[in-house]
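Every protein chain except one is present and positioned as in the full complex.
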Amino acid sequence: MEGYITIDGVKTPINGKKNLLEVIRASGTELPTFCYHSELSVYGACRMCIVEIEGRGIQPSCSTPPEDGMVVHTHTPEVMRVRKMALELLLANHHGNCQTCEKNTKCRLQELVQKLGVKNVRFDESGETLPIDDKNQSIVRDPNKCILCGDCVRMCKEVQGIGVLDFAGRGSNVRVCPAFGKNLNQVECVYCGQCVSVCPTGALTIKSQVDEVWKAINDPNKIVVTQIAPAVRAAIASEFGITDGEHALGKVVTALRRVGFDRVYDTSFAADLTTVEEATEFLNRVAEGKHLPQFTSCCPAWVKFVEQFYPEYIPNLSSCKSPQQMFGSLAKRYLSEELGVPRENIFVVSIMPCTAKKFEARRPEFAVDGDPDVNAVLTTQELIKMISEVGIRVADLPLGSMDMPFGFKTGAGIIFGASGGVAEAVLRTAAGSEANANVTEFHEVRGLEGLKEANVVVGDKKLSLAIVSGLSNARKVLEKVKSGEANYDLIEVMACRGGCIGGGGQPLPNDMAAREERKNILYNCDAVQPLHNAADNPYIKECYSKILQRPNSEVAHKLLHTKYRSRRRIQGEDVDLTDTKSVEKIPVSVCIGTNCYLRGSYDTLRRLINIAKDAGLADRFDFKATFCFEKCMSSPNVKVGDKIHGGITPDKAEEFFESVIKPTADIKANEKLEV
Amino acid sequence: MTPSAAKVDTESEAKRRFEKVQKIIEEYGTDESALIPILQKIQEEYRYLPEEILTFVATALDLPPATVYGVATFYAQFSLEPKGKHLIKCCDGTACHVRKNQPVINAIRQELGLKDGKKTTDDHRFTVEIVSCIGACALAPAIVIDDVVYGQMTPEKVREVLSQIESADNAEATK
Partner (left out) sequence: MTPIAPLKSPQDLEELKQKAISAIKACSTRILVCGGTGCMSNGAPAVFQAIKDELAKAGVPVRADIMSDEDEKAISLGYSGCPGFCQVGPIVRIFPADYFYVQVRPEDAKDIVEETVLNGKPVERLLFVKQDGQICKTRNEIPFYKNQVNVVLAECGVIEPGDIRDYIAHNGYRALAEALFGMTPEAVVDEVTKSGLRGRGGGGFPTGRKWAATQATQSPKKYIVCNADEGDPGAFMDESIMEGNPHAMLEGMIIAGYAVGADEGYIYVRAEYPLAIQRLRRAIAQAEEANLLGDNILGSPFSFHIHIKEGAGAFVCGEETALINSIEGRRGMPRPKPPFPAQAGLWGKPTVVNNVETFANVPKIILNGAEWFRSFGNEKSPGTKVFALTGAVVNTGLIEVPLGTTLGDVVFNIGGGIRTGKPFKAVQIGGPSGACLTKDHLDLPLDYDSLKSVGAMVGSGGLVVMDESTCMVEIARFFMQFTQKESCGKCVLCREGTKRMLEILEKIVSGRGRIEDLDLLEELAIAVRDGSLCGLGKSAPNPVLSTLKHFRDEYIAHIVDGVCPAGECEAFKSYTIIEEKCKGCGLCAKKCPVNAISGEIRKPFKIDKEACIKCGACVDACKFEAIMRA
């Protein structure tokens, strides 16, 4: 759109902006909004951005396309009255105390109430207090603070392609919640935290583990060790008033020691390790031509996504643990040996840009005899709060360096935080060892776009790569792979657009502009490192010579690799299909979760019921349809008694009934009953 | 389409008709625009929208369960809770309130085993609702069961009235 608009008497060029709001903001007036987000579809509900357009009356500027010649007034008395009334009405429903709220001083409702001068709430607080959902380890959902802007709904649906949250009810009963009002841990949430990043109030916040960490620090028996992720260092400078961004990390390291951490390490070290393991795994797969494309596995939200929605691609996931977990595993083993303490006395804290890492750290397979490899995860936001609690003026601190050996990294480990970073790190290692500055840089994989494709030549191999960020893009790529439309060798997937630099735990604002800045910091850090190829890291080499022997060895597998399992998406009840009067019946449950369903499990069920009826045995069995045994790989699944049998397609129903079901009722196979 | 006024059978009987869901989905197809007609047909069949069925429909239509839940809770026609065979409405108008209807309501809920805000008994025989003034203030406290007004209720009378209804049901079943 070209042309000019008159805004409050000033002629302003449109400059191709897509809506009136953007033109007004570009002209220097920051119109208030709750529900407008440049990356999400226009919702138009909060009514804060309304303006008076001559000849058209009061219109929302976010959804109105600009037209040459429009005359707009942004602050007529009528418009201001509507905005203030909207805020007053929101406050009347906003249960909760600002002072103790997580978002105090960072809440947009608070900000606008102040800015627009709302001094009085003339309505009584109404409505019941809704229960807070804090049953998962990553995100806290407080519906009492929700202003129904719908940003989280649209973020989860449009950018992440999942849709865990949606509006339910109507009118003043409307609330934002997961299906059936369940908690996030009962539905298909992957804990990426993007909803937290867009929430303007304290309705969605990060679950804090700061208290746990304090407890460990104050426990004289514990050695508290921390690892900082690369993406964290790129985001903290402005939070601490540090103007020279490259020195931010050094000051934070000092701050962490003052807070009480015994050792400060770098996740980038572990990222180097991950790179070596994964590159080796990848080249093996390419050589064997098996389990391709290979998917990266360092993003826990992505892993959960695959386990829930595309379990058939579990074999394609790299078996490598993420850097966070590799670090925990290695550090506890190494440090307990070196310091001569049991591993339970070592408390590993990882500082991450990511909320899903909290979920990852608690995965039962990432523990040894009940002692987790990573004890607590603090997001960048929590780190900032923890340091502020102590009152340390980070900007005034002297620079510090990390502890060895886990504090030494190459540039490859640092760029893990940006989308394309893991792929580039793997490519650098696969390309061979060149310990000088003329290392191969792979610019094709860099950038914030959600889907990048690259064809690179490594040695004598032509490799096709896809770099994906944002889970709805991941879905698209998976569907293409499924249909055979796409043929990639390696696919890097990060749940958050732009990579971990945009993680759910990063400080706000966490928009694309912030991510662009953070990305540049990471690549700059990489540029000044003496080494850029993970395999060149001398301390990584030492790890192999002392502990791991060689990449993908048995020891390496035990410490640094893992397995995955399919998951059900929503917890629910079984559906009874027959009369359940008698207690003597043998339960036969057929899974009708998606995978089994798509392979005909429903028909299997029908056939089994009919076969039983025909044989006069309908009253001996209790046929149920059930949701998800989480054995999607062997679908369709039927559970008889306690045992789950896989692969029972409809054509196998009769045989299955004879050989497996009937005998459980103490009836010999092929025995015919008198009916 | 208002739900038919058919008798509510026991829970297992209702769920046995899960096969009907399959047929309904086949009839309307799996496009998102088929969601509302599918839900309407399911409600007609089951007298409400069971949670498991909604999840199943979400899977069949490739929609997030939260979205299906959102549609089911938006329209007044849809009920996510099954109503029992006998609807007991307890009047909470001023007169009944003043005449101590609360012990009566408590007695009803206790007798029927309804705890913690549960409105319908497990066997789907009774649903208990609190309603505003039914206009029978001279009979306060009053309750209405299946459009029949029972006036001057006391906790003692509750047991009598409920057992009357249950025996009538049993007599009908054995006919």
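Here the chain labels run A and B in written order, and each chain numbers its own residues starting at 1.
The rule we apply is simple: a residue touches a chain if its C-beta (ideal position, glycine included) is under 8 Å from a C-beta of that chain, and two chains touch if they have at least 3 such contacts.
Note that the structure is a prediction, hence the values are computed from the model and not measured.
Chemist: Pick out which of A:12, A:33, A:64 or A:469 touches the chain that's been left out of the picture.
Modeler: A:64
Chemist: Which positions on chain B touch the chain that was left off?
Modeler: On the chain B side, contact with the omitted chain comes from 1-2, 31-37, 39-40, 67, 70-71, 74-78, 93-96, 98-99, 137-138, 140.
Chemist: Give me the chain A residues in contact with the hidden chain, please.
Modeler: With respect to the unshown chain, the touching residues of chain A are 42, 44-47, 50, 58, 60, 62-65, 78, 81-83, 85-86, 89-90, 92-93, 122-123, 126, 147-148, 167, 169-174.
Here, only the chains that are shown with their structure count from here on.
Chemist: Calculate how many whole Å lie between the centre of chain A and the centre of chain B, each centre taken as the average of the chain's C-alpha atoms.
Modeler: Computed value for the inter-centroid distance: 40 Å.
Chemist: Going by the contact rule at the top, pick out the chain B residues touching chain A in the complex.
Modeler: 11-12, 15-16, 18-19, 22, 50-56, 58-60, 63-70, 73-76
Chemist: List the residues on chain A that touch chain B in their complex, please.
Modeler: For this pair, the touching residues of chain A are 157, 162-170, 177-181, 187-188, 569-570, 572-580, 592-594, 597, 602, 606, 625, 627.
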